[in-house]
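This is the structure I have questions about; it appears just below.
Only one protein chain is missing from this complex, and each of the others stays in its spot.
Labels for the chains are A and B, by order of writing; each one numbers its residues from 1.
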Amino acid sequence: MAGTSLRTYLITRLALVVPMVFILLTLVFLLLRVAPGNPIQAALGGHVPAAYVHQIEHRLGFDKPLITQYGEYLWNILRGNFGTTITDNRPLSQIIEQNGAATLELTFFAMLIAIVVGVLIGLVAGRYRDTPLDIFGRLFGIFIYATPVFFLGLMAQLVFGVWLGWLPTSDQASPITQALLQTHTNIFFVDAIWDGNWGALWDITKHLILPATTLGLVTAGVFIRLVRVNVIRTMRDDYIEAARARGIAEHRVVFAHAFKNALVPVITIVGLNLAILLGGAVLTETTFNWPGIGHELVVYLENRDYTAVQGIIIVFALVVVAVSVLVDFLNAYVDPRIRY
Amino acid sequence: MSDAILQVKNLRVYYGTPGRPVRAVDGVSLDIGESEVVGLVGESGCGKSTLGRGILGLLPDGARADGEVLYDGQNLVAMSQKSVRRMRGPELGLIFQEPMTRLNPLLRIEGHFRETLEQHEPNLTDAEVRRRSLETLGRMGIPPTRFRQYPHEFSGGMRQRIMIALALVLRPKLLVADEPTTSLDVIVEGQILALLADLKNNFGTALLLITHNLGIVAESCDRMAVMYAGRIAEEGPVREIFAEPAHPYTRELLRSTISLDTTELHSIPGAPPNLIDPPPGCRFHPRCPNAMTVCAQLEPIEQRFEDGRRVLCWLHGPNDRIPAGGGAPLERELLGVADEA
Partner (left out) sequence: MAATAPASPRTPYGRARLLALGRATKPIREASGIARGMFWAGVGITFAFILMAFLAPVISRYNFSQYKANGVRFPQLGHPSGLHWMGTTVQSDDVMARVIYGAQTELKVVVIALAMSLSIGVPLGLISGYFGGILDRALVLIMDAIFAFPYLLIAIVIAFVLSTSSIGGGIFTAAIAITAAYVPLYFRVVRNHVISVREEPYVDAARALGARPRTVIRKYVFFNVVQNVPPIATLNAADAILLLASLGFLGYGIQPTQGAEWGYDVSRAVSDASSGIWWTGLFPGLAIVLLVTGLTLLGEGLNETINPVLRRRRFGQFDFEPVPGAVEEAE
């Protein structure tokens, strides 16, 4: 019985993805293609012969009417063809595979740190409301939220990289590791484990610590605030008082009722924050010269490479949509009320 | 009363505010005998619910209690939080006005029972937990097929049955029911009340029924206590009080209820007093049609009647404590006009 309703819910939810993706794709197109200025000219620089510009425009189909361009654009994406960069003729699929893997590695560990730090501090602060623990937790949350990723990264580089000399401050791994590591998944961390290459794994971990912690801590600031508020709200729920009236031990009331119920909405928050985390990844990757997809975006933006920018933005959009669907599925699984 | 299972003696529960405290319960004494059904009535905001929760030591932040709640020879007010907690459930139960939000939405009904039983009787086997839960639920009219469902799959009346079963599965000696039917429709209300009225036969449980519905009290209670502004104005056997209310407030309250032979609606003018700064003397005197000069000056002294009643009103003496001229009717500038409520 519950199974059917869950399935119905999933199908309805999936159906909602189509218009959302369509709208996002259209917005990206409008923004990048309909915008004033000649993108090809911009990408190639001012001193290229006009004939050459036209040739490239023709090859990319930029000389066709906008509506045709729009149709071709949608059709290409539907086929999974995200195009090729103008400036260095790199297929977008390659960028997704290689740089995407680096971003995945960074964001995964950052999210892990953010969840552990944010949820722990948020729970404690909410539970021990208005005690010194709470004040400390809240102030920490506000401070860490107020700190730009790139500034925290810079200070971390200065302290742990330059002054203490403990950790490397840029790149995903040392050149030797990169040269010797066998590629299986493009995710260095996984590849090193795959081959049992512990030396490489150590090197990769050392490179990962500063960027992942920086990005993770800044994201944790948001979690602390939201988890704390949720705990405070849940502690005032009627079933908490009812559980106390049945003589349920306080630690059980707090853990099994208050914390568990307070954390359900956090799933949504974590999902929504993945979008913020992706934004933060662009900054973190730039600060730490991390060869992720956000780093590439900044490089292509500087080179005014419209196709590359368009392709990368679309990838981000698709990831965001996919995560929002995943979050809703997870919520429906955890909270029986949603299925109805 | 020597056979009382619970004795409340001079209980006070105050809520802290930035200014002076709110005296929600201000010197209440009440005994509840074994298997007895006691009704506690009064207008909203008179301290009924606070008294009910105060008995179980369930007070919100910033509130404190003083006085005695004697159960089994122990004073619950003076006991540690942990010891009181252990008594909630197996000794004293509480059910609430609003059943819709009292069950954890993420926990199956089974989970609620398992948690409750395991908390207080940790040695029970799984099968035993199941058997006892289903038995109690069955008596409340919930079939075993629904044991593994979630709260949102039940209606309000069903949830209140579950709440009652959840309180009774531990066989408490006293159940405090705080307006258990107020949010339910009339038919469901009747069913729930019938269940509660049967408690003493089925479970041997005493019941403190908090309500503002006098009809319910007349129907199902042995004794009743009428509360006004944090104090008990009148208390005694239901039959006697209904036949001949001693306190003007009880009388006005009874006149306000609607019955088949009601020809015009009656209401008590004014609103219950502010409990931060209650009126001096008798707290009811600003609204009392029989108020005397003494009522505005001195606090009334509790009087006991031969029929087992007690009342807190100067009309019933003691006459030797009323100062000269105190029996004259109280003069007031404005009476009978309801304040903007």
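Following the convention adopted for this analysis, a residue touches a chain if its C-beta (ideal position, glycine included) is under 8 Å from a C-beta of that chain, and two chains touch if they have at least 3 such contacts.
Keep in mind the model is a prediction, meaning the values are calculated, not measured.
When the whole complex is considered, the residue among B:T17, B:S83 or B:T257 that touches the unshown chain is B:T17. Touch with the chain omitted from the figure is made, among A:Q157, A:T177, A:T214 or A:N331, by A:Q157. Screening B:D3, B:D61, B:D126 or B:E264 against the full complex identifies B:D61 as the residue touching the chain left out. From the set A:L14, A:L180, A:I276 or A:L326, the residue in touch with the chain omitted from the display is A:I276, counting the whole complex. Interface residues of subunit A with the unshown chain, by the touch rule above, are 19-20, 23-24, 27-28, 31-32, 35-37, 39, 42, 129-130, 135, 138, 142-143, 145-151, 154-155, 157-158, 161-163, 169, 229, 232-233, 236, 272, 275-276, 278-280, 282-283, 286-287, 297-298, 301-302, 304, 309, 313, 316-317, 320-321, 324. Considering the complete assembly, subunit B touches the hidden chain via residues 10, 12, 14-21, 27, 29, 45, 61-62, 64, 66, 231, 299-304, 312.
The working rule: only the chains that are shown with their structure count from here on.
Of all residues in subunit B, only 56, 58, 85-90, 93-94, 96, 98, 101-107, 115-116, 119-120, 150, 152, 163, 166-167, 170 touch subunit A in the complex they form. Partner subunit B is touched in their complex by these residues of subunit A: 237-239, 241-250, 252, 256-257, 260-261, 264, 334-337, 340.
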